[in-house]
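Only a single protein chain was left out; the remaining protein chains are all shown in position.
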Amino acid sequence: MPSSLSSLAAEPDRLLPAEPGVRAIARNLLARVESLPIISPHGHVDAAVIEQNTPFPDPAALLVSPDHYVTRLIHASGVPLDRLRESNTSQPDSRSVWREFCTAWPLFEGTASGYWLRTQFSSVFGLAGELSAETADASYDAISAKLQEPGFRPRELFKDFNIEVLATTDDPLDTLASHKTIAEDPSFHGRVLPTFRPDAYLNIAHPNWVENVDRLIGLAGDGAGGYTGYIRALENRRRYFVERGAVSADHGVRTPLTLKLGRSEAEKLFTRARCGEWTAEDRDMFEGHMMYEMARMSVQDGLVMTMHPGSYRNHHLPSFEKFGSDTGHDIPFPVSYTEAIRPVLQDFGTAKDFHLVLFTLDETVFSRELAPLAGFYPSVYIGAPWWFLDAPDAMLRFRSAVTETAGFSRSSGFIDDTRAFCSIPARHDASRRIEASFLARLVAEHRVSEDRAHELIVDIVDSSPRRVFKL
Amino acid sequence: MPSSLSSLAAEPDRLLPAEPGVRAIARNLLARVESLPIISPHGHVDAAVIEQNTPFPDPAALLVSPDHYVTRLIHASGVPLDRLRESNTSQPDSRSVWREFCTAWPLFEGTASGYWLRTQFSSVFGLAGELSAETADASYDAISAKLQEPGFRPRELFKDFNIEVLATTDDPLDTLASHKTIAEDPSFHGRVLPTFRPDAYLNIAHPNWVENVDRLIGLAGDGAGGYTGYIRALENRRRYFVERGAVSADHGVRTPLTLKLGRSEAEKLFTRARCGEWTAEDRDMFEGHMMYEMARMSVQDGLVMTMHPGSYRNHHLPSFEKFGSDTGHDIPFPVSYTEAIRPVLQDFGTAKDFHLVLFTLDETVFSRELAPLAGFYPSVYIGAPWWFLDAPDAMLRFRSAVTETAGFSRSSGFIDDTRAFCSIPARHDASRRIEASFLARLVAEHRVSEDRAHELIVDIVDSSPRRVFKL
Partner (left out) sequence: MPSSLSSLAAEPDRLLPAEPGVRAIARNLLARVESLPIISPHGHVDAAVIEQNTPFPDPAALLVSPDHYVTRLIHASGVPLDRLRESNTSQPDSRSVWREFCTAWPLFEGTASGYWLRTQFSSVFGLAGELSAETADASYDAISAKLQEPGFRPRELFKDFNIEVLATTDDPLDTLASHKTIAEDPSFHGRVLPTFRPDAYLNIAHPNWVENVDRLIGLAGDGAGGYTGYIRALENRRRYFVERGAVSADHGVRTPLTLKLGRSEAEKLFTRARCGEWTAEDRDMFEGHMMYEMARMSVQDGLVMTMHPGSYRNHHLPSFEKFGSDTGHDIPFPVSYTEAIRPVLQDFGTAKDFHLVLFTLDETVFSRELAPLAGFYPSVYIGAPWWFLDAPDAMLRFRSAVTETAGFSRSSGFIDDTRAFCSIPARHDASRRIEASFLARLVAEHRVSEDRAHELIVDIVDSSPRRVFKL
C-alpha cells in the first residue's frame, strides 16, 4: 500500500483550494513566502531547551505527553490520561504512551493536530509508512534514533526550521538566564525573546496568588509594601523583561473585562484578596483593573499587550487535580469585547505606539467586534486564529470574517502558540498555505489584483508580525 | 417545459459540489454508502403506524398538516394556520390544504423542506410535473391513489426505504404495546425502538406537570410518595423502556443548565412545585437538577442521554392556544454549554459507557464548545445538525466547525428527528451527499487520503450511529 502519510505530507498542493485556476494562483502566492524565515512572536517553548541544546528525550515525551492538543483526543476515545501523561502519582512508560498514540492515530484524521503531526513525521523525521498500532515500535525506534543524531538537537533544528524569532512565555520573576546566554552566544543566530506573562500574579483566584505576590513584592518592590510595592514590582519586572529583549506582555484572562478603579478602591480589593477574602465579583474586578494597569504600563514601556480571554480553564476538576493544568480541558465560552475593553480604549486606544492584540476562541467576535474595533482604533490589532482555531478551515473563516471590514493591515500575523517545538514549521507552513488560498480566491474573483496579492502575502507573513510585535 | 421537479430530484449529482474534480471524488464516496441501511436513532414517527400498517390517510394529512417545517413557511406567506392544520375549533378540508400547499410551493425553493418534499414527490410518489396551484387537484389525486396501493403501506415503505432501525419518541408512561407487537412479529424485520422522553414530567412549568407527576408516582412509584416515589418511578419507567428495547432518553430542555442539588433542597423544590408555588428560577433549577439525575440514571441503566436545549417553545401564544405545540413557532436563542453542563461532566464525564449527545440550534456552539468538549470527554458526543440546521449548507458548516478540533469520531451520526415518515429516505440521502461533499473537499485539498475518506464515510453513516446509540 502506498503510504498516505508521506504522500499527503509531501503533496506540494496540500491545503490549497481544489479549483485548478484558484490553485494555480495560490501556488504562485505560496512560492513567494515559502522560504521566508519563521517569526513566532508567541509560544510556549522553554528557552532552556535552546540554551542547553540537549537532545530531545524520546518520541512520546517530545510529541505526545506534553501536548494537550494530542492527549485530549486520545482521552476522548476512552484512554485514561494516566496512560498518556504524568500524573501526581504515576508516570507512564514512553513506549506504551507511543503505542496508545499510534493506536489512536486514525482519530486525528481531518484535525489540525493530525496535519501538524503528519507533516512533522514526514518532513522532520522522514517516516514513510502510515502510523498504526502494528508499526508503533518501529516508528518509536526510528524517531528515537533520529533524536540521537546531532542534526536533531534543538539549535540545529532551530536553524533548519529557518526560525528567526522565537518568543517564549515566562514568569515575571524568571531570571531569564537562558535568554541571556542565548543572546550573548555569538555562535547562535536566532532571537529567543522572553514574554512577560503575569497571570499568576494578577488573578486573585490563582491557588498561589498570595505567595506569588509576596515573592514579587519582596524581590522587586523596591522596598515598598502593599499595593504600592505590587504595582512597582510589576513595573520593575516588565522593565527587566524589556531589557532582556521582551517585546510583549501576554494575558490569559478569564473575561475581556477592563476597569479603571480608583486608587483606594484597587488598594482595598488588593488587601482583601491578600487576606483570602474575595468574591467572584472581586476577582473579575481586580483582574479587569489590572488589565487597565497593564495597558497603562504598556503605553509607558512599549511592551505589546496581548489578551486571550474566554477559556474555562481546567473544566474537569478530577483531571486537574491529578494531572494539573493545560491537560486538554480548557473549554471556550461566549465572549464580547465591545463594552468590556472600552475603559482601556477610552484612555489608550489612540495612544502613541500602544499595540493591543485581541485574541478570541469565540469566532463570533471576529466580524462582530474585532474587525470593527481594529478598523478604528490605531492601538487594536486582531489576534490571529488561535488554539482550536489555528486550523485550515477556521483560518479561512477568520480571513473571510475580518477582511471586508478591516482589510489586511490590522491583524497580528500568525501565532503558533505551541509548546511542540518540532511542529513549528508545520504550523507556519499551514498558515502560509491558507493565506495563499484566501488571497488566491480574491484574485480569482477579481477583488484583488495578482500583483497586490503578492505584496499582501509578504506583508501578512513577514511584515505584519514584525510591525505588530515591534520586531 | 421539462419538469424541474423530477429532473432535479433525479439528478445523480444533486447536492454534490460543483467543481468537477471534487464532484468526481464525492460521487465515489457517495456510491460507497448509498445502499447502506437507514439507522434513525431519533425521530417522531408513531409506532402504532408501523404496528397497524394502515394506509396513510391522504396527501395533506401525510405531508402537510402535521409537519411544522412545512406549515410554518406557508403561514409566513400570509395563509392563516387554520387553513393548514387542525385547530381547537376547526379542521380544514384535506384537498383545500393541499391546494394551499401547492400554491405556496415556490416558497420552498432553496429550503431543506423543499429538497425533502421534492425528493419524496419524485422518488416515492413518482410525480413528474412541478407542483402548482393549477395542478393541485391532479397531484392530490395521484398521491391519493398511490396511498391506496398495498406497496404504500407503512411496513412496505419501511422495507423499501431500507430502514434498519427507527427510534420513536415516547411518553414515560406509554405501555409501548405497539413496540412489543412489532418486536414479536416474525414477519417484520426492522427494529422499532422506543425512546424515553420525560420532559412533561421534569419541567414544572409544563401545564400538566402536577397531574403527570401524580400519575407517574401512582403507576410506577412502588408505593412510595413524594420526591422518593418520583425518582423511583422515573428509574422504574426507564428500566421498562430498556426492557422494551429503548437505547436512549431524550431531553428537550429550555437551557443546558445542569445542577447537583442536595437531596433536601431538591425535595423542597419538588414539594413547592407540586403546590404550584414556583418561580422561573425554581423552574430552571429543578430542570437542571433533573438533568443531573437523568445523567446519573443513564450511567446506571445505560440509556444514551440526548439533550437539545435552546428553543423558545410556542413563541406565538395566540397560535399555541389555538393550535397547540409543535406548530412552527419554536424559535432558537443563544446557548452556552461550557459552564452549564459542567456539574454533569465533573461527575460523569469519564463514566464508563455513559454517552451524552449534545445538540444545538445555536451554531456558534459547534466550534466554540461542542468540539472542545467532545474532544476531551469520552462521554460527550456532538449532536448532528438538527432541526433548522439539518440542511445542506448548515451541515457543511457543522463539519467545517467541528472536524478540525474533534475529528470524525466524536459526532453522533445523522439524526432525522422527523414525524414525516416518507421524508426519511430523502433526509438521510441529503446527509450522505453532504458528508461525501465535505470529505471530497478534504481529499481534493490533500488533507485526507481517498482511501481513508472511504473508510470515514462508512464510519460516519453506519458505524457512528451504531456506536454512539449502542445499537
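All chains are identified by letter, namely A and B, in their written order; residue positions are counted from 1 within each chain.
As a working rule, a contact is a pair of C-beta atoms (placed from the backbone, for glycine too) under 8 Å apart; a residue touches a chain by one contact, two chains touch by 3 or more.
Since the model is a prediction, treat every value here as computed from it, not as a measurement.
J.: Which candidate, B:E34, B:E109 or B:E134, sits in contact with the chain we can't see?
T.: B:E109
J.: For the chain left out of this view, which of A:A112, A:L303, A:A384 or A:L442 touches it?
T.: A:L442
J.: For the full complex, which residue in B:S77, B:T175, B:N208 or B:T271 touches the chain that was left out?
T.: B:S77
J.: Which residue from B:G43, B:G328, B:P372 or B:P465 sits in contact with the chain not drawn here?
T.: Checking each option in B:G43, B:G328, B:P372 or B:P465, the one touching the absent chain turns out to be B:G328.
J.: Suppose we count only contacts with the excluded chain; which residues of subunit A make the list?
T.: So the residues of subunit A touching the missing chain come out as 19, 21-22, 334, 336, 338-339, 342, 345-346, 349-350, 364, 367-369, 371-378, 380, 400-401, 403-410, 441-442, 444-449, 451-452, 456.
J.: So that we can see where the missing chain sits, which residues of subunit B does it touch?
T.: Residues of subunit B in touch with the missing chain: 1, 4, 7-8, 11, 13-20, 72-73, 75-78, 80, 106-112, 114-115, 312, 315-319, 328-334, 361-364, 388-389, 391-394, 397.
What we mean here is this: only the chains that are shown with their structure count from here on.
J.: In whole angstrom, how far does the Cα centroid of subunit A sit from the Cα centroid of subunit B?
T.: The separation of the two C-alpha centroids amounts to 39 Å.
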